[in-house]
Structures are given as C-alpha cells and as structure tokens.
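Excluded from the complex is one protein chain; the other protein chains are retained at their positions.
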C-alpha cells in the first residue's frame, strides 16, 4: 500500500485529531474511566481487541449481518421506491406502511422478532426495518424529481417500460440512491448493533459491547464503538467510491 | 370537518385495513396476548389511553421533544449540509465527524448523556444525533446535484453568496431537504422514544412503553406504538403539505 | 430449539440470568457442562426480556426471573409455577460518604435510584417510610440513571455518591472504585421490620413438565440447592467458575459478591409466606408490579 | 389537390392554458407525404400544436384523425438528451431492442457521420457544444423508424454550412421515402427551401394567416429570387402582423 496524502485527506486527518482532542478534554474533565476513559487507554484496548482470537469472527459476523440487511433493504427499497415514485396509487398504498415501519420503535417489536427469528437474524431484521424505509423514500423522492421532459421523450419514442426504468430512472436517481444508501448504511450499522445488544447472538459487536457494559468496562465499550465507526466509515467510502464510478457523466 | 375521500385516500385506507388484517392473522397465529394481542383488543386499549388523565401531558411532552430535536437538527443540518456541499474542505473535515455521530450506537453514549443532561433532554439529544447526520447528508448531496450552470450564472452576475444560498441552493435542494426531513422525522420519533425508554423521564411515550413492557402489557405497548405512528404520520403529512406549498413552480 | 416436552428430545432447557441466580447455580452448570449425558441444558441470558421470550414461546422448561416478574407472568396466564426461591435480596445502598451510618443521616441527601416505580424504588421507599423518613420530602430521590448498568457506572465514576444498586454490580463497583462502600444491606433492613426475608428471585417450572416429571424437578432442585450450598462454602472456587462461564469479569469481585447475594435455595412451599408478603408489599404500592393482582395459591408448586 | 384524402387532420381544436386561449375552434390538415412548414410568432402555440399532434399534451377538446396509427419521430425544441448516455447511446436509445445490435450500431453510425459527429460518438452531452447537442437530437429522430416526423426548430444553433448541408441531406432522404413532415421554424428561408406547404399562424388564439404551396423541386429553390422571393416577402409580411 502506497501512502500519500492529498490536501483533503490531511483535513480528514485533522478532523479525526480534532475529535480525539475533544475526547481527551472531556475525559480530563470527567476524570473517570467509567464515564469516559482517556483516548490513549481506549486506543490500547482497541488494539488489544484485534489480538483477541474471536475478533475476526465477531466483526465478520456483524459485517455480514450488515451486508445482508443492506442488500435486502436495498433491493426492496429501490424496487418499491421506483413503484411508489412512478405510481401515485402504489404510493398511496405503501406510504402508511412505510410510515408505520419507520416509526415503530424497536422496543415494540423486539419480542416478536426474538420469538420469530433466530438470534442471529434479529439484528438483520432490525437493520432492515431501519434501512428499508429510507432507501424507499429516497428513491421515490428521486423519481419525483426526474426531469419530466426526458420521460416524455422516452415515452414518445415508445421505449419499453423496463428500459425506461433501467436506462432513465435508475441513472437519474443515482444521486438519491447513493444518498439514501449512504445514510441507510450509516444508521444501519447502529441498528444492527442495537439488534445484537438485544438479541445476544453468539458472535457480534453488539454482544461484545453489551458484555463489556455489564462488566463496567467502559474502555471496551468505546473500543467496540470505534471499530463499529471504522466499519461504517469504510463502507461510506466504498459507497462514495462506487458513486464516482457510476456517475462519470457529470461535466 | 368535512369528510370526503378521494381515490388516493381510499387506497391509503385500504392500506391501513391491509395492515390490520395482517396483524389479525398474526395474532390468530400466535394465539397469545403477550406476543401479539388482537387488533380489536389493542384498539380498545388505545382508546382507553386517550381517557387517561396524563395522556395529553405524555404525548405533548414527547411531541415537544421531537419538535425540539427536529428543529435543532434541521437548522444545524441544513447549515452544515450547505457548507459541506459547497466546500470540499469543509466536507473533508465534517464527514468523519458525521460518520462517527451516525454510527455510534446509543448504548455507547447513553451514560454520558445521562450524566450531562436532564432526563427530559436526553431523548432530544439522542433524537438529534439521529436526525442531524441525515439532514446534513441529504442537503449536501442535494447541493452536489444542483445544476452547475445555474450556479455559474449566479456567480457570474456577482449575486451575493447569501442570496445564492437563499435563492438558488435552498430552493434547488428543497426536494432533498423534504426527503431528508421526512426520513429524519420518521426515524427521529423512534429515536426520541428510544431515548425516553433509556432515560425514563417523568412523562413521555417511551417511559410509558417501557413500563408497559416491564409489566407485560403487550396491548399497551402496541397502543403506544400506534400513537407514535399516528404522530409520525401527521408530521409526515405536514411536511409533504409544506412541500406542495413550497414547490409550486413545477410544470 | 423447542422444549424437551414438545420435541421429545431428552434435554430440558433451563433459562437463567447472568447474575446471582446463575452464581448460585454455577456448580450445577459446571457439572452439567462436564457431563454431556445429563438431561438439562442451562442457558445463561443477559436480559429478563430474553427469559420472558423463552417462556412465552414455551422453549424454556425452567426459568429464573425476578419474583415480581414471575408473578406478572403467572397472573397473565402463563403456565409456569414457582418451584423455589434461590436468591434472597441483593440490593444495597452504597456510597462514598463515610458519615452515613443510620437512616436519619440520609435526611436531605440526594440518593440515586434506578427506575421510578420499579422494584428497587418501591422497596427503598418502603424502607424509608418505615424508618420515619418521607421519601418525597426528607430525601431527594434521583432517577437520572434508569438502568442498573448506567447507575453502577455512575456510582463507579463518582457521579452518584449515594445509590441503591444490586449485587454483583455492587461488588464490581467497589472493586473499580475503592472509595465506595456498602452502607445498608436492604435485605437486613427489611428483615428488621417484616421479620421475613426478601424473596427476590424466582425459580420457575413449566406446568406441563413439572406435573409429568416430578422426578426431574426433584433432581434439579436438589442439584441447585447443593450447588448453592457449595458456592457459599467455597466462594473462591465458585468465583473461578463464575469467571469461567462469563458471568463476572474477575474472581475477586465474584468471591466478594457471593456473600452479598444472600444465596439460599428454599423450596417454594417452604417460602410461601415470604413470597406472599414480599409480593404484597409491592402490590400495595403499585399493583402493576405484580400484574394487577396477587397470584393465587396455584402459583406455588408443591 | 382538394380531392385528395387528407389523412392527418385536426378539427375543432380547443386548448387553454390558464387565462390564455391558444386554440379555439382551430382546424388544420396535413397531406401525407408532404413537408409542412409552420411559422408564427414566439409563444403562439407552435410547440403546443406539435405536442398535441404527438399525443404529449391533451387538447381540451377536438378531433385528431390519422395520428394514432402512425409511428412518429419528434425533434423536440430542446435536445432532451440523457446526460448519462454518450452521443452514440443517446441515438441508439430510441431503437427497439428487437432490431439486432449490429443493425442498430450501423444506423447509429451512419447518422453520426451525417451529423459530422464522428469524433464525438463517445462524448457525454455535458461535453458537447450547443449545436452538437442539437445534432444528436436530430440524429435520434432520424434513427427512429417513423411515418411522420415532427420537428421543432430543428436547425437552430447550427452554422450556415451545416444547415445547408442538412437541408440537402434531408431533402434527399425525404425524396427517397416521402415521409410526412411537420416542421416548425422561425427561419423563412428554411421554410422556403424545404416546405411543400408553408403555413403562418397568428398570435393566440391561433388562426392560419397564410397557407402557401410550393411546387418547385428542391434543387431549383432559391429564397431570394424568382417566385420564392415574392412568397418570402408575403410570409415576412404575414409574420409582421
């Protein structure tokens, strides 16, 4: 790996340093390892997590849960989003369902989810409930913002419905899809982890966090948080990179 | 109030009926009032909540928390979103912070929040942590999708920065703002309620839900969920109505 | 993962909580673990919610829950009966204030209690009243930290100088923060007025199982009772096992928490009065805590 | 001429936008296999008329006959290119998928050459000049197999050489298949060079101010001499009102 920094990367680095600084100041203020352990100590804990035998398994399981939730929500969300965007009747039908899914707190359905599903699947389910409405809303709002003249043109030339969706709608709403996907993934990790905290599957960052918390190991809680944030950051980067690959046509 | 239905409203109604039906079928399947009480029973419980002396106070407090969180996140989010959208350096600085805020699970910071804040303010804080990154991401993605030719035009004519933001950026990203606001509010209610579950302020839907859950009153849990969904739906409607008022200029 | 009765498989499932109940059971857990031929499998869960889930879908044949919650489950019609009471009071008032020795000293103090209206709150208010203090006037009860973990963290961090927390968190906190000491053992204080012990935790059995297979119940009860005895007698060996099964992070805390947890397995019909009196206190103050009514006598297995 | 069947016909057309009455009992007909040029003041409703003929805008009332059965190409007033498709892909976009790929490719390639865009086949619209975009839009309409072509100021933004070239190419193409063409323009010369019929519309509500036929073969047309000069003057005169 070649390491070379651009100006923007220096700034991102500065941003991380800034956060560490705020953290340090806060930890000095609280003077307690239980409220907010110092960054140094936590970073050591974080590094020591990497050495843990189950580390890869734990992180891998959470990531695969996240991906599963994301892919399912993505496919469902883009599909229904396009439908709701194109057809006002589908919209009228789906919107109440979306609002319901979106605003139902996890506490209300956790018991159902626990009973229905395998503990490992609960976080995926919770993740989906969080991500799906997002992607769907973003896509359908995207569709509504498409330049109508292009649609008229394509309809006029009798381009098939399927091709209009694939070659007009999808590229046009790419920015909305990306924005939705990036937001959804961001908050999705959180939902997945909360799901793990509640369902306690064998492996999972949430499970580890919950354990650390019951044992009052605040540093480990934060260390796992850092790992979760890193994962989230990596995926954000990947999505943005994919966006730049997709959207080469901007001037 | 004049009641008359349009075709679309009938469909929305059908959608609600559909959800009730699914619920009924599920409740027949589980045959247990603790897992999933029947819709009839729950609706009666819901109605009985209205009669509770503290009902208005509970709901009112949660709504005002939601509004507070939403307004603060909205102002912060639109402001920083515009900055990150316009300036790639601000973007490089803020993005790591946003990703961190967005993917930090509530469990990791709840203690800090509890120490810092009044129990009634904790849900607002949690709500903000959820809503702010959304609105910000949506706004900044919106900015990046603005027709660059219009910006060039406005810059060319030396229109002041302030007016460009107000008269070009803001209207152009209205669909993104609305989409972001609607998603944010949707998930915001959930976050507020989770915040209430975790911080147990004296009044609040989340507090009531948590109590109901500890005492195994599944019907009350769901009744409060329905109220939360209704509130969310009302706000969604309001946002969409505001959108149609703002965006009169579409052909 | 259906229960033994339904699948016909040979193993019964026992759902226990990561806490004193599992600590008392640790010897039994260990021997079950070392000998695969046994007919019982213990699942150690971290949240009462997860135990409730296993009771609701019937996958738990035996279960541990706080007694109040067990009463709720029973009153709501779940077919589980109280077999025994394995834990007798784990609540303590802890703090870093060495000037407090008597209840009167609490006057005007701010005391952190975890959740308004829940068991520890009700119990503490009851004791305050019994000791001549008005919970709403003479002391300042603070509910800023609504879960036991949040509160324990706050105590360890010195953010809650006086608080009501339970074992084994109390020991854990004292290990992490040397300034913190026990001030009152609520079980002891309770006994001064009620002349009974705090029947805090319930060991439950599924009706269909315990009626059909009394033999197994007897075996499990005696194993649990023996295990508890052994734990009390050999806190250091027990502590090692407690750490081994991930119930507590270190042996020192575990061995300190064992005496503090009042572990003692009593058959339910021997503890009938204690259970009823205990529940009645809560029922009186907030009927919701016991599920709206007092459980009838069928609650107790004999 | 009167005796021929007028296969494209609009009768008793009414169309209002808000307060403006664009068409009020408007009648017009087009002979199949001719090129009709429509001129008229900006904002008089020419684009709206084409949109009505193309089925894009619904009239308030009126009968359209002959349009339904036809397949139609349309050069819109603005190019309407898909920003995420290259020149080549934009043209190919309107071709049915049942045409084999190489056939599609051939058609597209020919039109790109005709429009002098060989070097830009792989360009996205954002990197084209205004006139180039217009040419892609023309190529797209020509690529689409159709009985009728609607053209809304197709030659605007092109330099004079390209324009004359395209007029030549177009008249050759038209002579080969005699499609029905309806052609809106502001350029009187263009109308005189290409039209079989030239129609001048009035300000709203639209009336036909002038309807002239030109029988000269394309090769012999020169707008600034002979009979066309006279026609040009009367067209400009009609437009001046």
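By written order: A, B, C and D. Residues from 1 in each chain.
By definition in this document, contacts are C-beta pairs under 8 Å (C-beta built on N, C-alpha and C of every residue); 3 or more make two chains touch, one makes a residue touch a chain.
All values reported here derive from a predicted model rather than from experimental measurement.
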| item | value |
| --- | --- |
| Visible contact partners (per top-of-document touch definition) of the missing chain | B, D |
| Chain not shown: contacting residue from D:83, D:157 or D:205 | D:157 |
| Of B:14, B:63, B:159 or B:230, the residue in touch with the unshown chain | B:159 |
| In chain B, positions touching the absent partner | 149-150, 152-154, 156-160, 163, 167-168, 171-172, 174, 247-251 |
| Positions on chain D contacted by the hidden chain, ascending | 17-18, 20, 39-43, 47, 77-78, 119-120, 127-132, 135, 152-153, 156-163, 186-188, 224, 236, 239-240 |
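One rule holds in what follows: only the chains that are shown with their structure count from here on.
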| item | value |
| --- | --- |
| Mean-CA-position distance for chain D and chain A (Å) | 50 |
| Chain A residues counted as touching two or more neighbouring chains | 30, 34-35, 111, 115, 210, 213, 218, 251 |
| Contacts with two or more other chains, residues of chain C listed in rising order | 52, 56-57, 153-154, 157, 159 |
